[in-house]
Every structure is written in structure tokens, then in C-alpha cells.
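This report concerns only the one structure given below.
Left out: one protein chain. Kept in place: all the others.
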Amino acid sequence: MESMASNMQNTVEQNAGASPSTPLLDIRGLTVEFPGRRGNLVAARDVSLALAKGEILGVVGESGAGKSTIANAVIGLLDPPGRMASGEVYLAGRRIDALRLPAMRAIRGRRIGMIFQDPLTSLDPLQTIEAQLLETITAHLGMTESAAQRRAVELLDAVGIPEPSARIKQYPHQFSGGMRQRAVIALSLCAQPEVLLADEPTTALDVSIQSQILDLMRQLVRERALGMLIITHDIGVISEIADRVAVMYCGAVVETGATAQVLARPAHAYTKSLIAAIPRPDRKTARFRLVQQHATVESTARRLDVKTHWLGQRRSFDGDGDGDGDGDSGVDSSNASNAALVELENLCMRFTTVPSVFKSRRRYLDAVDDVSFSIRRGEVFGLVGESGSGKSTIGRLICGIHAPHAGRIRFAGVPLDARGSRRALNRLRRQMQMVFQDPFSSLNGRMRVRDIVAEPIRFHRMAEGAQLRAIVLDLLDYVGLGGAAAPRFPHEFSGGQRQRISIARALATRPRFLVCDEPTSALDVSIQAQILNLLKDLQQELGLTMLFISHDLPVIRQMCDRVGVMKSGRLREVNDTETLFTAPRHEYTRHLLDLMPKLDILSGDGGDGDNPN
Amino acid sequence: MARFLDSDLWWDFKHSPLVMTSAAITALMFLVALFAPQVAPYDPFDMASIDLLDALRPPAWAEGGSVAYLFGTDDQGRDVFSTILYGSRISLLVGFLSVIMAMLIGVLVGLIAGYKGGWLDAVLMRIADIQLSFPAILVALLIDGVVRGILPRGAHEELAVLVLIVAIGLSFWVQFARTVRGSTLVERTKEYVLAAQVTGLPDTLIVFRHILPNVMGPVLVIATIQLALAIIIEATLSFLGVGVPPTSPSLGTLIRIGNDYLFSGEWWITVFPGLALIVLVLAVNFLGDWLRDALNPKLR
Partner (left out) sequence: MFFFIARRLLQAVGVMLAVGLIAFALFQFVGDPVNNMTGQDTSLAEREALKEELGLNDSVFVQFGRFIGNAARGNFGHSYRQRRPVDELIWERFSATIELSAVSALLALLIGIPMGVYTALKRHSWLSRAFMTLSLIGVSLPTFLIGIFLILIFGVTLNWLPTFGRGEVVDVGGWTTGLLTLSGIKSLILPAVTLAVFQMTFIVRLVRAEMLEVLRADYIKFAHARGLAARAVNFGHALKNTLVPVITVIGLQIGSIVAFAIITESVFQWPGMGLLFIHAIHEVDIPVMAAYLMLIGLLFVIINLVVDILYYAIDPRLRLS
């Protein structure tokens, strides 16, 4: 905190434009272009940033904002055909952007270190950690073999790898993801650089590892008086680590300032709306305010009267034998009923990780281990946990993608198992649908949007001909995409738009239960806000029951009525959302909540229930 | 169509003269082969039009050559240019049909093995592995040899082209099967397939409507490259004397016939069919090579 104060001062000087000492890294008017057949793509436009010694400068922006390009341009490693069209880069007052290759190479690693996003692919798989460290140390420092070896072990120790002298002999695949990122950091520190460029250094990591790596980086910057430029899409990371922050939008820096100031009192309209779109971890809000630049999408959507429209009719549930009597009333009378729609009893799912003819040599992973809970009609039930905790597997078990290894699932009182007749099972299947994580793989790229949405309706023979065409157009309208999308192909749409198509497809069978498996984790925060709003609206208007799976606690808090916490295949705690966030019972829940970025400093006018769009 | 004209593939095509030339040559040779009876100056199989006195004439521009026979004549007085046209007809026929056969078998096996997995996958891929240990030319030779042993001698002559197609087709399916299986394994876990499963679509529908169109890209590339290879293998088998008989010669048979006259100085009987073969294969290979790079997004 005290360093932040001192850097606030720094910022004031910067803004005054007359800093007494030259900045460590000074980027002036940087413009990067990628020439292509459809003209020049300008990835960064007139970007100016200054980094002081001992300072952490965050560069934040959504995908396509040009953040990564800046780091690559500084170090001279732009992917072809990218090139610096204009601008200058100074390192401690000396211009480095026009250097020839050998001179540039002497700067890379020696004076400017770089950390990449994915630790799994950043290390050569065929060489030991030691070989990679030694090679880098001797390339820059010209040490003797034994001195270099001592230094390598020291470095591993400094980045918090236990038993460094033993682990240094190992290969990258013997390290866990977090350990590998520590090794990557050690590698980038080999030659004591003055500047560190970190490009999304924690994005590929789980939240608990993420906070450890951020702590480590902060500590290293302070101890060694480095200057660090950290590039991220995650405001949470920025608020944890950065002294100052530069906000990028469409290749340009729209706002720069001390982190506390920018997050609490954003000046630029984009920053304001970006911050408003961030799910609040500390309180629940009815709707997200939308990022202005994108807001037009939703206003073009035509609202449907679901009470009278095909989509709201539930004729198809008649004769299912569940006898809940809400057959013709349109929407599930959810609030009145507390009965369970989905019940899981002692559910187990095991994957074979090492197959073998011999039983004793087979290895298994218990992805879901004795899990029981039920989802009430009309509620949004959240499942939260880190990657590999088994939360997605549960969603897939319910929807019939996997068959459980033991235990049973009931839907509306009817047990779901393979022994039932195919027709009966199909009738139940139609009532549950799924929205997936990756908008780029969840749509068949070879089909037109209208066929993607129509396929489930056709398959279940729910409508045909002109009626079907009308329904598809209405559905596309309803999810805020508009009927014009119908004849086009998925690749013509952005991630958020694809997710809307995915939702339209899921609604096409008039389901009453929707599994959302990380529906927004591949999306930018502003798009996430739109999709979450849409899901909330649908849930309320159609009375859907929802299983909402996410690793993101703030999102869970905004979306769910009740939450289950998963770890290593087991359900650790189930509770009302508010209770879970304010008075967690299980130790692991408390741990997760502790790791959650606090974001207390965010500007107060975030999500606003009184002003829905 | 508008979508295609705007695609990167078409743009790439238009900006590569080598590829356009290859496409033009390939198309030209296809057409010429298809309409050989209309295009060729002589019918080399019409005994009435052949005069043994015209045998072993050199090409038109060489000493003793005649304008009537552009590339000279062979030992029986057949016009080499005409036999090339008729020969490439058979070469292309065998090439196309064998690749189509291999593609049908391979794609089907690959889809089943990749989507179903389990023991079926293990068995199919083991078979593929064993066959892959033997070069296609050897497999084709073997199949041809076996059929030769089973069929009576006369029948083999008549069925030679069919036998060749089957032999080459059966020796090529593995490439398709392995590639399709690999892509199917990837596609199978993609979320659009899961979505189809959640909807309750039966497996056959998922495989053919959803997965198949998404694995066809690499299949087309392999098919182009395999077409070139099939033409080469057909020519090789015919050259080795186990392919198309001399009564209706393919390019390979023509080269075999000419090879006997190589040392006595009648080089044209071998060289012109040989050049025709090279030009054809080269053009197809250039197309395949370009298609592979153009369809590989990582190379852009």
C-alpha cells in the first residue's frame, strides 16, 4: 500500500509530462500494423506508456484491444506479418526499437525478460529445467559452469520451487502448471533483467495458483527493483498487483492512472462501462450495466410475449406422467413449488486414465465421487470449483453425455437410465438442454444458423414447414440476434453472438431445465455481462430451472439461488448463495472465498438494479 | 458461390500463377483424356488404320519424321501421340476410381473407429498399422499377384483394369482411415457434438451430419495427393508387367513397351509417354500441395 502511495506521486509527475528522471521503459506513439489482403489491421494505435523502476504497470483490455502486441513490439518479436509502423521505444533513455538483431538479442533476456501465458507450452519438453536455465545464464553472463549451476539453483529457490537442487534435474512434464510458471519466471530472471514483460501470466492457471504466482511476481519486483509491465484482461489481477494501470480499447490507450484511482473513479466512458460490467463479488445486483460500445445489440432485439408464443407453451410436457399439472399454463409455476426437478443420488463417475488388459495396472480418476443434491423447480443452482473438480462432469451426466458409473439421477421424478425405452428417454431429453463454454466449438461450422437452431425442433418433430421457419426467426430475435442471422454461417459471428446462437438452439426444444457449463468464461467481461443478463431474463420469463456451472465466484453470486462447492469430485458444501458467501461452513469454501479478488475499490455505480439498461 | 469467391482459398488461388497453371494443365489433360476419341488424330486400336510400314517413325521434327505423326510411331506403327491420349484415359480412370474406393472405405472406417472407440477402434487401427508397414506398391502387387493366381489367364486380361482399381484402392484406404480417425477423435469431444448428443440425435446422424463435413478438409487434400500416387502406382505396375495389358495400354504400359527400344535409339516411344505421365502427376501434386497449405490455418 505504501508503494502504491509513492507511485501515485509518480503518476502525477507523469501526467505533468515532466518527469525528472528518465523512465525505465518508455514507449512513445507506438503503432503496430498487420498488413493483410483486406488492408492494414492496426493492432496498436499511437500507444504511449512509461514504466518506472520498481513499478508494476498493468495494461488491461478486452480481447483484440492490442495488449499483447505492445509487449511483442517492445522485444522485437512481432508475429509476421506484423510491423511497427511508427513510434519509439526507449530503455533507460536509449532507443531500442531500431536496433539490429544481434544488439536486440543482447537486450532480450539480459535487460528485458518476458513471461508468456501458457506455462505448459513455454518450456522445451525435451530438455531438463537445468539445461534451459544454464543455457540462458551462460548466453548472457558468461559464467563458469559451476557458477552458473549455483545461480540456477538459487533462481529456482527464489521463485519458490521446493528442493531446487533435486527438481532442477527434472523435465518440464514432471512439474505442475503452477511450478512450470515459476520455472518460466526463473528463466526470465536468469540474467537479472531490469524490465519484466508478463503477458497474461496467470490466465492459464487455477485461482489458487494464480494468487501465489501474483504474490511471487510482486515480491520479485520489490526485492529486485524491477519494472514490470503486466498485460491482462482481468481487472481482478490488476487490482491485486498493479501500481498503475493503462486501459486499452481497440488498440488505443484510453485512460492511464494509479490503479486505485482508475478503478474507483474511472474517467473515460469505456473504462466506466467496463468496470460496471464486472460481476461484484461482494453483493448481488439485479442486472449488469452494459459496456456502451456494445450496448446496441440488445436494443435491436424484439421482445416476445412468451405467454402466447410457441416458445412459452408447454403442451409437450403433457403425458410425461410426472403429473405436476403445469401442462398448459405456459410457464412453470416455479416460485410456488419447492419440489425438486432434478435429483442426484450417490452419483459416481470414473474415467480410466491408464487402460490396461490387466485390472491391477489400470488407473482411474474418480471425476464424480458419491455426489447427492437436488435442484428445485425454477431455481438457479450453481456448481463452483476449480478445474478438474468434476463440476462439468455432473452437468454432462445429467444431460446423458456420460453414463454414471454408480448412483442415479431423477428428472421430474422419473429415473434417467439407459434401460428406459429410447422414446421415453428422448421425451425427457427434450426437456433438458445445455449451453456450452466455448462459443467457437459449440456450433457446427458447416451448418447455417437456421439449421443449427431448427435441428432439435425437427428431430423431435415439434414443428415443421413455415411454422418451423417462423419459430427459428422468433428464437433468434428472442436471444437478441435478429432473424437476419438465419442464413449465415457461425464463423461470421463474434464469440458473444455465437453464444446467443447456442442459447437459441438450447431453447428450441422448449426445455424446462437448462445446464449452463461455464457459459461466459471464454468471453470478454463486457460480453459476459450481456450473456448473463440474457440468461437471467430467460430464466425468469420462461421459468427455467437452471444448473449454472462456473469457476468464477462473483458470477455465481450474481446468477445463483443456491450453490454447491465441488473439490476433487466431491461435493463439499451446499447452501443458499448469500449464506455461502457471507458465512461459509466448509474450510475449502472459505479458502476459495479468500482467494477471490476483493475489488473493494471498484467504482460504486457498478451493477444497478434500478436502471436495467 | 459469393462466399467462395470471397474466401481466402480463392484469393490464394488467384494470386499463385504456378497453382493456376497446374489447375489449367490438370483440367486440360482431363478433358483431352475424356474426349480422346474425338481429339486423337488416329484410333490406335483400329487395326485397319495401322500400317506396319509406318512403324518406328521418329517425331515430326526429327530426321525421317512425318508431320502426320507428331511424336512418331511405335513398333506396330501406332501414332505415339494418339496412344498417349488413349493411355492417359486409362491412367486417369484407374487413378480416380481407386482413390474414390479408398476414400469410401477409409472415411467409413475412420469415422467408426474414431467415434466408437474401444475394442473396435483397437482392432481396426491394428489392421491399419500392419498394412501401413507394407508400402502401397507392395500391397497392390500382392493383391494383383493373388488375383492372377485365382483367375484363369484369359479372364485376368479382361479384368486387368478392375483388378488394378481394387488392388490400388485396397492399398490406399489406410491413409484416409488414420486421418479421419484422428480428426474424428478431436471433433467428437467438441461441444457441437455434445450439443447434438444432448438433443438426443442418434449416433449415425451425428456422425454423418455433424462430424463428416468437419473432417472432409484433410480428406480432400489426401485424395488429391493420393490421386497423383495412384497414377504413379498404376504406371509402375503396368511398367512391371502386372498392370494393364498391351492390348489397351495405359501410360505405364506404353513406357514398358518403349523401354525395349531404348537401347536401339528409338527413345521417343518411351520419353513422350513418360513426359506426359510426369506432367500429369506434377500438376496434380502442385494442386495437392497448395491445397494442403491453403487449408492449414496454422501456416497462414
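Letters A and B mark the chains in the order given here, with residues in each chain numbered from 1 onward.
The definition used in the following text is that a residue touches a chain if its C-beta (ideal position, glycine included) is under 8 Å from a C-beta of that chain, and two chains touch if they have at least 3 such contacts.
On a predicted model such as this, the values are computed, not experimentally measured, just so you know.
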Selected from A:Pro23, A:Gly66, A:Gly82 or A:Gly109 as touching the chain missing from the view: A:Gly109
Contacting the left-out chain in the complete assembly, out of A:Thr22, A:Asn40, A:Gln174 or A:Ser372: A:Gln174
Touching residue (missing chain; options B:Phe71, B:Tyr86, B:Tyr115 or B:Phe239): B:Phe239
Touch with the omitted chain, as defined above, among B:Trp61, B:Trp119 or B:Phe263: B:Phe263
Residues from subunit B at the interface with the omitted partner, ascending: 129-130, 132-135, 137-138, 141-142, 144-146, 148-150, 228, 232, 235-236, 239-242, 255, 259, 262-263, 267, 270-271, 274, 277-278, 281-282, 285-286, 289, 298-299
Contact footprint on subunit A, counting only the chain that is left out: 75, 77, 105-110, 113-114, 116, 118, 121-128, 135-136, 139-140, 171, 173-174, 184, 187-188, 190-191
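As a working rule, only the chains that are shown with their structure count from here on.
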Length of the line joining the C-alpha centres of subunit A and subunit B, rounded to whole Å: 48
Subunit B residues within the subunit A interface of the complex: 3, 8, 11, 190-192, 194-201, 205, 210, 213-214
Parts of subunit A lying in touch with subunit B, wherever the complex brings them together: 37, 396, 399-401, 425-426, 429-430, 432-434, 436-438, 441-446, 455-456, 459-460, 489, 502, 505-506, 509
